[in-house]
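Omission of a single protein chain aside, the complex is shown with its protein chains in their original locations.
And then subunit A:
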């Protein structure tokens, strides 16, 4: 298990980037790390990887402080995507595998497998600079995965990818997680995080404002009542709590308070009720609430 406790980091100039950040990523868990730009996601990941030093706090792996040797067994996809632009795809993946201590033969086998999984086999002999950004991103992921890491830390792995590539990458990450590997990744694509992740951490201005399983966070956020009324009379929802949106001849009321039976009575009286039900808050709504 990866345990991060009480991380604090202040940059020269006084900006506090992290202020007591802590969370856990369990074996086999996909953990989505979300936050606005500059919230502290990349800084946290860099500290985990030893690229930055924290002022306080600890990063532990399997109950022991994370050291340089253990870090070599982590699959890391940094925010800065650095690849040798003139190197060919397959030889680049093999090369990084060997830097992680793999034999040439093992690196080659793992590379072939990953190229196949990430549908890059046909591009194996192309220079990286000749690939589209999406394909370069796939190479990045292959580089992070080639040495069969014990832990995956991926900074914005889905940014800039088309839906097909997102699906391919998601599948690979889910497979790794099913194999017992903890996967920590940051993303701005909250719908994707909600769909993929077992647990989520929300960071805002260097502080963790929410962490836990998606279900736990949704339960804590409460349920919202959504009512859709077609052909409603104007002003039918006056005095009711929540937000009313008008879409053509449909009125959509979303509220988390008030007397639901009273709302239903007024909706029925006002027009044709197309939908009346309680809905769980989406991760986007939880996120907005948490960082507000």
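One rule holds in what follows: contacts are C-beta pairs under 8 Å (C-beta built on N, C-alpha and C of every residue); 3 or more make two chains touch, one makes a residue touch a chain; residues count from 1.
The rule is simple: contacts and distances are computed from a predicted model.
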{"item": "Protein name (UniProt record) of the chain left out of view, among \"Rod shape-determining protein MreD\", \"ABC-2 type transport system permease protein\", \"Chemotaxis protein CheA\" or \"Glutamate synthase large subunit-like protein\"", "value": "\"ABC-2 type transport system permease protein\""}
{"item": "Identified contact with the non-displayed chain, of A:81, A:188, A:207 or A:280", "value": "A:81"}
{"item": "Listed residues A:1, A:99 or A:245, member touching the removed chain", "value": "A:99"}
{"item": "Sole residue of A:51, A:166 or A:273 that reaches the chain not shown, by the stated touch rule", "value": "A:51"}
{"item": "Touch residues of subunit A, complete complex, unshown partner", "value": "46, 49-51, 68, 71-72, 74, 76, 78, 80-87, 91, 95-96, 98-101"}
